[in-house]
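For this depiction, one protein chain was excluded, whereas all remaining protein chains were kept in their positions.
By letter and in written order, the chains are A, B and C; residue numbering begins at 1 in each of them.
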Amino acid sequence: MSDNHHTPASEETGDTGFFEKPGMRKILWVALLASCAIFAALGIYGMVAGWMHPYFTLDGLPVFYALAGAIVAAVLGAGGRLLSEALTKPSDYYDSPADETRPDDGEGRP
Amino acid sequence: MSDLLAGLIQNPGMLLIVAGVIVALLPGRQLRAIAALAAIIGCYALLASYGTAPMDAPVLMGESTLFGLDLVSIRIDRLSVVFATLFFIAAGLNAIYGWLHASRMEASMGLIYAGAAIGGVLAGDLLTLFIFWELAALSSVFIVWGGGTHAAFKAGMRYLVIQVGSGMALMAGVALTVAATGETAFTAMSLTAEDGSLNIAALLIFIGFGVKAGFPLLHFWLPDAYPRASAVGAVMLSAFTTKMAIYALARGFPGEDILMLIGAVMAVAFIFFGAAASDLRRVLAYSLNSQLGFMVCGIGIGSELAINGAVAHAFASVIYKGMLFMAMGAVLTRAGTLRAAHLSGLYRAMPLTALVAFIGALTITGVPLFAGFVTKSMTISAAGYYEHMLVWLALIAATVGAVNNIGVRIFHDTFMGARSDAAKVSGDAPLPMLIAMALAAAICLVVGIQPTLLWSMLPFDYDYAAYTMDHLITQMQLILFAVLLFALARRFGLAARPRDGVLLDVDWLYRVPGRIALAGVVRGTAAAWHRLWWGIQAGVARLVKGLYDTHGPEGALARSWPVGFMALFTAVVLGLMLIVTFVAY
Amino acid sequence: MLSLLSPEMAMYISLILPIFGLFGIMLADKVPNVREGVTLVTGAIVFYMAIIVAVAVSGGARPGFEVAEIIPGLAIRFEVEPLGAMFGVIASGLWIVNSLYSIGYMRGTHEKHQTRFYMCFAIAIMSALGIAYSANLLTFFIFYEVLTLSTFPLVTHKENEAARNGGRIYLGILLGTSIGLLLPAIVLTYVLTGTTEFTLGGLFAGGAEGPILMATSPVIFVLLALFAFGIGKAALMPIHPWLPAAMVAPTPVSAFLHAVAVVKAGVFGILKVVIFIFGVDFLAEGWAADFFLWLAAFSVLAASAIAMTQDNLKSRLAFSTVSQLSYVTIGAMLATSMGVAGGATQIAAHALGKMTLFMCAGAIYVAHHKSLISEMRGLGRKMPFTFIAFIIGAFSIIGLPPMAGSWPKFMLMWSAADAGHQLVFVVLIASSLMNIVYLLTPMLRGFMDPMSSGLKFDKDCLAEAPLFCLVPAWITAIGTIVLFFYIEPLIAFLEPVTGAIGFGG
Partner (left out) sequence: MAIPGLEQLPVLPVVIPLVAAPLTLLMKPGRAPWAWATLVSWVTFVVTLLLLEAVWVHGPVEYAMGGWGAPEGMSAPIGITYYVDLANALVLTLVAGIASVVFPYAYYSVESEIDHRQTPAFYTALLICFTGLLGVTITGDAFNVFVFLEISSLSTYALIAMGARNDRRALTASFNYLVMGTIGATFYVIGIGLLYQATGTLNMLDLHQQLMGQSNRMVEAGFAFIITGIGLKLAMVPLHLWLPNAYCYAPSAISAFLAATATKVQVYIILRFMFSVFGFEFAFLEVALNAFIVLGIVGMFYASFVAVFRDNVKQMLAYSSIAQIGYMLLGISFGTVDGVAASLIHVFNHALIKAALFMGVGCVVLRLGSSNFAAFNGLAKRMPWTAWGLIISGLSLVGVPLTVGFISKWKLMEAAFQTQTFIPPLLIVLLIGASSLLAAIYIGRLAYAMLLQPVPEDAEPVKEAPHLMRITMWIMVLANIWFFFQTDVTVGVATRAAQALLDTGLGYGGAY
């Protein structure tokens, strides 16, 4: 999944790795868009030419999977965000934060 | 040697458990790791020597009698052998992964845990299954505690309670079954009795399985406990418990319709939770739970293809999920945290781990050439072939969820991007960890490229072609457009990482109101009793005092009376006597 | 087993030898090593005798003899059946373990009056064997009382105010229920049937002549109530307070009370009464047992709840015992062959498990003088062997394989299914889960929970209790695992009495 690498922070820290170089990122974007286009086109072709066999009428739609991917991703992004907003409590909600740390009991565990 | 023990000890899982006890006594991590690996190989050799058998003609071994019931310690058929083999592979990978980092307890309990899982899938009857079922719970909880924090301790306690609860439900179901039928053979059963009513025995067993399989509402222990374990421990945990339950469902409830619904809900619901969780291993745990949904759906569909798909997916899932947990474990080992908010850009310091995570992401999302593609396709196809559209949709959605949770959250957000403070780590994962991850990655690739290797092991002979143009195009469309959407969202600043903190789940119910209620009941009972007991004691004390006042040496009833009084009193008694005599007559 | 002794002779010896042991102990007052040696040798011989008896019984023999017939139909008579033989082996076997442990504990804590302590133990074990081998209710009652009286000095051993109070409650409740309720029950049995002999199939069931009373008669309920509450050692709520009250005793005594003899004698009595006096099938016909079934179920849960609130480890264990004993009562009151078999195996399994727990609790006290759970945090690292043994014992009590405690639970569930009381399942499951919380948590905290900063122990400095404390605990801990695998022989051994060999047997 050579996907999106756009993280504004990278410029700020000035610590640019291999994937943060602007040229590299452009290449990745182009590759992503191109492969999307190719598979969408292949899908349409397959469906029109009839050598693809949908299970249901729904996926008989030529770019059904592309749409499904995009829509679910959108819903998931929004849903996840909402869920996070609604159900996330401070870290000390159940336990004290100290509980999460592993004390150095100077002994090593059994 | 008792019958029972003689039967059980032929089970390679049992031998592995014995080895686990021995390993606990060995000094030195290296020595323990070597011994563990040797034991795993040896036990696998034993299993291999048993060969395999078709589903309809299993080979039964290690028979014994208990309570007049026939126990079968080992049943060899293709379903059990494939799971056992898988667990051996996972155990081997775990041993290698923990070569340097597994504590004594983790090394030993890890072996026992694996042994219990192997024993469980080989078990030919419900009682033997129960024994291993509980053993798995018992050994795995120590691995949770291996996390070494107070939070891990508490999570472990909760984990143990729910796991034992699962075992007890199983036991209750078994007891009902044997009481009704006298049979303990572990074969397919049905939730509905012949007269159409609910089969309570089967239901209890179903619930027992469901807890370990992470059915929705019964799943909460999984995201609670797994993230608390140590780096090594989480890898061990991810492999066995849930897959053992999947095996049990595949054996016990193939084609049970309700499973499709349950699986579909699992597959979809948990991707949202995964998206919302901030701890990365928690993200993985939810993702694991969502993947379990695939398998549950497959079992629910129940056709040969679907069962094959479920089993194959379980196989792949153990490997890639283990691999992802390994990668996260490596990050934890190096960076000391797995809070998403604190991590990014790790690929600079840990390029190989990043690569593994990448391969893992490719596998779980189902990119062709990787194991996930072939195994997921089977289940999705089965859903399609048998016209279960809702299931089919759910599985598609789950695939997209994997793209987000694993591809974006685990791989991209952690390893890519700017270097965070936490990412200034000392180097890539230690060598044994890398070796284990590499082996896992290799398996993913081998299965992905040469799926027939796996096919031959699956329960049913079913000629399934994964690499068709249909599958390739649809799957790639799905993944690529999802990726595109996430990329665009990031590009335009629409997506943010989940908030840092605790994500509430069903466990809130028992950790907050449930806890209060339980404490209330317990305190109430105790207080009621103590009050009653104090009351009794106080009452007795009062009674004794009262008696003392009247009957004690100074009391009116015990004093020495003057003789005149006595005489008078006697006269009174006589008078009474006479009156009564006359009146009564 | 090859033996020159007839089982009858073995019974004589095992009932009389402890008395000789008693005098031996008394004579060796000033020489502790000889004194304890006498105890151990006596224990070993008695155990051997119990095994001879058990072997003979498993071969189908029912050795017995009559001491005297008091009134027609009322005799002091002994006869061993499998259940009693099992109890005899458990009691005498664990007595040895307990004696070993006592040596470690009593010397470790420098207790006074050790000679009296061992003497009382000898009488107590004699009476436990008498209970095990009794052939009728009268004999049972006699030894039941002797057991109560002989353990009283043990309970009040410390001779302080708390010990006296505890002893008062102990004696008051046990004597009170036995004389006030059990004796009337026995007399009533005698009045109704003309005998008190334990009769296979049930005295009231009446054998060939048919039952003496209707199974649904209220008299049966009254009798059952008198027995169930009269055998106060079974600690069915609300007759249980003597058990926590007896916790003032030194730990070996607690272990003895809880695991070896006293409470076991109680539940053994309940089983005997149900099997031999009422008859399992007879009881199943009526409705009387149901009340006690639910009372026992309530007892299981309520005692667990109270246990959760106890900070003193021993009193927590005491309430746990109350809860676990009610399993046996549940088994008996389910009135199925599998139920009584489950109850019988629970006696054995619980004996081993609880013995371990108490000995570990005592070991902690000997080594560190800690008895409150809240003080034990992190202690596991200092005394890992003690804690591991404790955890094994706790697993057994919870009912997890591969520890013995899981089988009785399974058999009780089976029996509940047979009897159609599915609610019992809920009770058993809830009990297991509560057991985890209150038994396992404190001990695991000693290990798995990181220590608070105040508690730091030297890494290499283990501070275990003396070996005499530790080894017995491990013997019984391993015993629970062994019994798990050897449950089938035990079931087969008990089969002539329980009638349970499993499905369709």
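Just so it is clear, contacts are C-beta pairs under 8 Å (C-beta built on N, C-alpha and C of every residue); 3 or more make two chains touch, one makes a residue touch a chain.
No experiment lies behind these values; they were computed from the predicted model shown.
Here is the thing to keep in mind: the chain we left out touches B, C in the whole complex. Only one residue in the set C:Ile25, C:Ala50 or C:Leu181 touches the chain that does not appear here, and it is C:Leu181. One of C:Phe47, C:Phe141 or C:Phe204 touches the chain omitted from the figure, and that residue is C:Phe141. The residue touching the chain not shown here, chosen from B:Ser197, B:Ser426 or B:Ser560, is B:Ser560. One chain of the complex is left out; on chain B, the residues touching it are 547-548, 550-553, 555, 557-558, 560-561, 563, 566-567, 569-570, 573-574, 577-578, 580-582, 584-585. Annotation for chain C: contacts to the undisplayed chain at residues 68, 70-71, 74, 138, 141-142, 145, 153, 156, 159, 171, 175-176, 179-181, 183-184, 187-188, 190-191, 222.
Here, only the chains that are shown with their structure count from here on.
Centre-to-centre spacing of chain A and chain C amounts to 62 Å, using the average Cα coordinate of each chain. Each chain gets one centre point, the mean of its Cα atoms, and the points for chain A and chain B are 27 Å apart. For chain A, residues touching at least two other chains, in rising order: 102-103, 108, 110. The multi-chain contact residues of chain C, meaning those touching 2 or more other chains, are 447, 450.
Across the interface of their complex, chain B is touched by residues 238, 241, 302, 305-306, 308-309, 338, 395, 398-402, 406, 409-411, 413-418, 422, 425, 428-429, 432-433, 436-437, 440-441, 444-445, 447-450, 485-489, 491, 500-505 of chain C.
Of all residues in chain B, those touching chain A in their complex are 103-105, 146-151, 154, 271-278, 344-345, 347-348, 358, 361-362, 365, 367, 381, 383-385, 387, 389, 392, 396-397, 400-401, 403-404, 407-408, 411-412, 416-419, 469-470, 473-491, 494-496, 498-505, 511.
Those residues of chain B whose C-beta lies close enough to touch chain C in the complex are 2-5, 8, 64-69, 127, 130-131, 134-135, 137-138, 142, 145, 148-150, 152-153, 156-157, 160-161, 164-165, 167-169, 171-172, 174-176, 178-180, 182, 200, 204, 521-523, 525-526, 529-530, 532-533.
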